[in-house]
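All protein chains but one are shown in place.
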Amino acid sequence: MPRFIRKVSRKAGLPPGALVHIGKERTEKVLVSIMDFDHDNFQETNLDTIDDIFSREQHFPLRWINITGVHQVDFIEKIGKHFNIHPLSLEDIVNTGQRSKVEDYDHYLYLVSRMLYFDESKGEFHSEQISIVLGEGFLISFQEIEGDVFNGVRERIRKGRGRIRHSGCDYLAYSLLDAIVDNYFVVLGIFGDKIEWLDEELLENPSPEISRMIHEMKREMIYLRKQVWPLREVLGNLSKAGSVLVKESTVIYLRDVYDHTIQVMDTIESYRDILSGMMDNYLLVVSTKMNEVMKLLTIIATIFIPITFVVGLYGMNFHYMPELEWRWGYFAVLAFMLCMVVFMLICFKRKNWL
Amino acid sequence: MPRFIRKVSRKAGLPPGALVHIGKERTEKVLVSIMDFDHDNFQETNLDTIDDIFSREQHFPLRWINITGVHQVDFIEKIGKHFNIHPLSLEDIVNTGQRSKVEDYDHYLYLVSRMLYFDESKGEFHSEQISIVLGEGFLISFQEIEGDVFNGVRERIRKGRGRIRHSGCDYLAYSLLDAIVDNYFVVLGIFGDKIEWLDEELLENPSPEISRMIHEMKREMIYLRKQVWPLREVLGNLSKAGSVLVKESTVIYLRDVYDHTIQVMDTIESYRDILSGMMDNYLLVVSTKMNEVMKLLTIIATIFIPITFVVGLYGMNFHYMPELEWRWGYFAVLAFMLCMVVFMLICFKRKNWL
Amino acid sequence: MPRFIRKVSRKAGLPPGALVHIGKERTEKVLVSIMDFDHDNFQETNLDTIDDIFSREQHFPLRWINITGVHQVDFIEKIGKHFNIHPLSLEDIVNTGQRSKVEDYDHYLYLVSRMLYFDESKGEFHSEQISIVLGEGFLISFQEIEGDVFNGVRERIRKGRGRIRHSGCDYLAYSLLDAIVDNYFVVLGIFGDKIEWLDEELLENPSPEISRMIHEMKREMIYLRKQVWPLREVLGNLSKAGSVLVKESTVIYLRDVYDHTIQVMDTIESYRDILSGMMDNYLLVVSTKMNEVMKLLTIIATIFIPITFVVGLYGMNFHYMPELEWRWGYFAVLAFMLCMVVFMLICFKRKNWL
Amino acid sequence: MPRFIRKVSRKAGLPPGALVHIGKERTEKVLVSIMDFDHDNFQETNLDTIDDIFSREQHFPLRWINITGVHQVDFIEKIGKHFNIHPLSLEDIVNTGQRSKVEDYDHYLYLVSRMLYFDESKGEFHSEQISIVLGEGFLISFQEIEGDVFNGVRERIRKGRGRIRHSGCDYLAYSLLDAIVDNYFVVLGIFGDKIEWLDEELLENPSPEISRMIHEMKREMIYLRKQVWPLREVLGNLSKAGSVLVKESTVIYLRDVYDHTIQVMDTIESYRDILSGMMDNYLLVVSTKMNEVMKLLTIIATIFIPITFVVGLYGMNFHYMPELEWRWGYFAVLAFMLCMVVFMLICFKRKNWL
Partner (left out) sequence: MPRFIRKVSRKAGLPPGALVHIGKERTEKVLVSIMDFDHDNFQETNLDTIDDIFSREQHFPLRWINITGVHQVDFIEKIGKHFNIHPLSLEDIVNTGQRSKVEDYDHYLYLVSRMLYFDESKGEFHSEQISIVLGEGFLISFQEIEGDVFNGVRERIRKGRGRIRHSGCDYLAYSLLDAIVDNYFVVLGIFGDKIEWLDEELLENPSPEISRMIHEMKREMIYLRKQVWPLREVLGNLSKAGSVLVKESTVIYLRDVYDHTIQVMDTIESYRDILSGMMDNYLLVVSTKMNEVMKLLTIIATIFIPITFVVGLYGMNFHYMPELEWRWGYFAVLAFMLCMVVFMLICFKRKNWL
């Protein structure tokens, strides 16, 4: 639940562009890694002091700075001044909880997207804000927490695999977005397995617990949709009316990751439909069971109520009740009641209740 | 409920542009404050008589007139004449209950937006109409009641913080809109806390009272959506096809507040979905409980009805009932009934009812 | 219900443009009033014979002919010839039951809109077709029945209030549309009061009667939506790509009435949502009550069924039942049954059923 | 149901443009009628042999060939060659079950639309495909079965009524479409009467039979919508970006029939909403009745279960039961039970159950 509510109270009233970190409180050390590379060369550095970032000479034409942790507002501010980043972009970097978007500030592109994590213990999705500043010859990425999702990209730069060292920073930005979207599939796969398991469980053992879980998974879908939906638009904008920072040859790749996002949305929609169907199915199973219960009650009651009346009748203490004195009265009554029961059973059979 | 119904009966039949105050009756004194400022200077005045407004010389190039209270129609009319405001704009200013909109009258822009308040005692949202007239070198804002939401902006002008004293009236208009939208988040936060609380309550103690509260909160969402939705369009129009009164450098800020409005809408939609889900959950919990009740009734009835028949049987007063005279008849019947009960319990166990 | 079904059987098979009056049969006399006016002068005439209309000289540059009653087809045809109106327009004038629309026939604009009436006795909306032919220097309006909704406009012409005598026939057309839309608010206000009353009633006294009324009001909303929705489009078209007959200065007024129509639609949508919510609430209240009933039945049955069995047990007439002869047997059984009842009450308490 | 399923199995695997009749098997003789006409003259011929069509000289500038029956594929093929019709058009003519569409093949326009019939005995709609080939100076219409819907148009040509003899083939095409759409209103009128009747029946006598009928009518609406919806688009395209074969003066008439189609769609949507509302109402009525039944059961059971226990109590055969020997014991018990009943009735009254 708290994931749905964006807290801005600390911010309301401050001038726009004022840097206030909004999001989960964190105290971890901010990590900075720099990768310089071109066609043939490559150099990787992890910085000890974050101020080193400004003194480091750039050896090769392309530089990727990855910053993990956006809670040290003063550091973000320094970076903003150094790279001439607009205060509104800086505000969005530290103010985690943004929708995915892309903004063109002529000399750089500012991209926000959301990385997803599935917390299996709680059965909840969590998301982290990834901000990317794509400039001429450099790219700065901001993560909230340490993750291993960009490791594939790093490895490709290190080993010089694929086109990554032969292309510009726009291709690097694409690679990061591709890694993020590929990760969506991984996360959705885990979720899909859970749905599959739930679907089987539903057939075998439909308990209120199952319905509660379906309910929660539907809520997760609301959350997921909210996270992924805007990214589609971002990638569509990027690949259609690109800025000068995005080369024509990269656009074809962006269209590819756009297609993947569409597939993610498709899958989310399918999951929603499936979960709704499962809920309907659960309710059906429960009401079917309920109907059986009621039918049984009715059959038992309908058979026994009349014959109980008959035995009550001959339990009366009237002084003059002729039947009581008959020799075969008792057996006649037994036989009569048997007939009644048989008759009723035939009725029920005909009404298709048995 | 009354918030949903716009009363115009007093107005129907009058010529368009006729000034009649529509809204809650008010008798408070109209408050006027004037702020003149430029890059270096700043002067603030609160007026005693509202007519002073026309005689006051404007010392610095930018003037912000804030008027609290729109129920004194003649005063609004005088302002309209003084600043050459179109009668239709004046009509909209006093006719509170407008949708948010922006209208371009060449020499000024007329903006309407809605300020939200959450009345915690009733659990209801209320809204106030904020009208902004943005002209060349001046800005007039009209509030219905006194509020503290613009205090942050005032403070920034006083202290010269941020860009506000260095920019024109268009930036001031943006600042006011930003304050209004930031306030939406505050209000939504309060509402979100209530939903969270309700969600926990629902798990622990699902009462009809809870369902009534969910129902009311869904209605609040209808109200909220109706208030906020048009603002999105207003800001979209402003930031896309701006008038000459909105400078290019301000457009980037308007886009930012537009993004915030989208987030507000997103949050409202999420809340609606969550509340719908909670309602479904409540119904599920209630029907699950109901089913348990019915099952218990069935089990009790199904076990006792047959054996009650048996005891009734031997309560009959027939003169000739051989079993009655048997030495162990009573105990045989007891044993027989015990067998029946055990048999039924086994049946229920197998049908998974116990 | 009949309001939803448009009867065209009388017309099917006839050539297009054939004039057949479709609508409620009427026999009232057709009323014609003519108003000639300009900036300074004004002359009003009510005609005795409808043919006089063609012989009357037009004294002042602007003429408004208002015709009440469209069931005299031959008269409408004469007017059509006199003013050179296209047969399709004439067909639409007499064929009441059109959607609101605007059609540009170069030398005149043909406008259809719907006037709403709320028949309180039946709780139903009814609508009347208002056709407007706007030409160069003249405007003809066609009403089905006499109404007082245009009286405000007439009064303004008579007294020369507002801009109406200073503007052209396009402004007059706007004034009529504005009067129609203002009337929507009045009608919606009445309906809103009924919803409010129903909402209170629902809380205090939820009867099937209430549910039937909500159901009917939802159907009224379907009708209302169908009537008002197309008008929005008409006004949008008029104010965007206007014909030469609509002056630029009038467009700003049309935009204003367009905004009002949007508000009407908003209100209708809100009412629909509220009525749906009320229906859900009603169902909830009913099912909550039902559950209480079932719970009571279960508690009563579950407590008494077992002890009734016990008393039946000792009503058996076996010759040898040792308990019967015990001195304190009766009191022991009473005590035993009391224990059972107390035990069960504790169980129910724990399951939170009491 | 079968109406919903389009069978193409006979066709799958054949080259496109291969002529295979798809639709209901028919063996009727194909009927051909030719009408030649201009402003002053008119000649009508019904052909005995279908091959005569090619040898007939065209006397007057406009020719309308109406062909009833499209199951003689070789004949359709000959016509196609004679008039130079594209194989895809021919395929669509014989392959009944097309969506309405319009295709521009430069030298002719190919139009498909659906004629509706309401089979009252089954309460089902059926539709027939009407294909129109509109060329320069000729128009060919293809019907599946004989119908009287075009009789009005024929009569107008014969008698020279309206504009039809003074206009070109495009106006004739419009007249046919207008006749088809007018027929929709007739069919909808019949259906509307049935809904009205059902609505009254629902109030007086809500039986499962009624619910089944509502269900079936909702399915009919699905079918109807599917048939009519595409026609709207066809007429929109025709009247907007017309081909050279459609004169400007005809466009205004096409717009008129477009408006009628919108009204048909409106009516269908209203019917759907009304039928949904009726279904909800039915369910409500049924559940209200059910609740009454349950309440009665509860009241009866709750009153009698306790007093039945009391009489059972004093039916016990204990040797020592002091009350039994009291002089007024019997009457005391009767009085006690009466008090219990009265007490319970008061409780129920208070809970508002009686």
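Note that the chains are named A, B, C and D in the order they appear, and that numbering of residues resets to 1 at the start of each chain.
The rule is short, and it goes like this: contacts are C-beta pairs under 8 Å (C-beta built on N, C-alpha and C of every residue); 3 or more make two chains touch, one makes a residue touch a chain.
Nothing here was measured: the structure is a model prediction, and the numbers come from that model.
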Check the options A:Val20, A:Met316 or A:Ala332 and report the residue that touches the missing chain. A:Met316
Absent chain, residues of chain A that touch it: 151-152, 155-156, 161-164, 174-175, 178-179, 182-183, 185-186, 188-189, 192-193, 195-196, 199, 252-253, 255-256, 259, 262-263, 266-267, 270-271, 273-274, 277, 280-281, 284-285, 287-288, 291, 294-295, 297-298, 301-302, 305-306, 308-309, 312-313, 315-321, 353
For chain D, residues in touch with the removed chain: 1-2, 4-9, 11-18, 86, 88, 98-99, 101, 103, 105, 208, 211-212, 215, 218-219, 222-223, 226, 279, 283, 286, 289-290, 293-294, 296-297, 300-301, 304-305, 307-308, 311-312, 314-317, 321, 323-330, 333
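In this section, only the chains that are shown with their structure count from here on.
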Does the chain C and chain D pair touch with the same residues on each side or with different residues, judged by whether over half of the numbers are shared? different
Two-or-more-chain contact residues of chain A, please, as numbers and ranges. 315
Can you name every pair of chains that touch? A-B, B-C, C-D
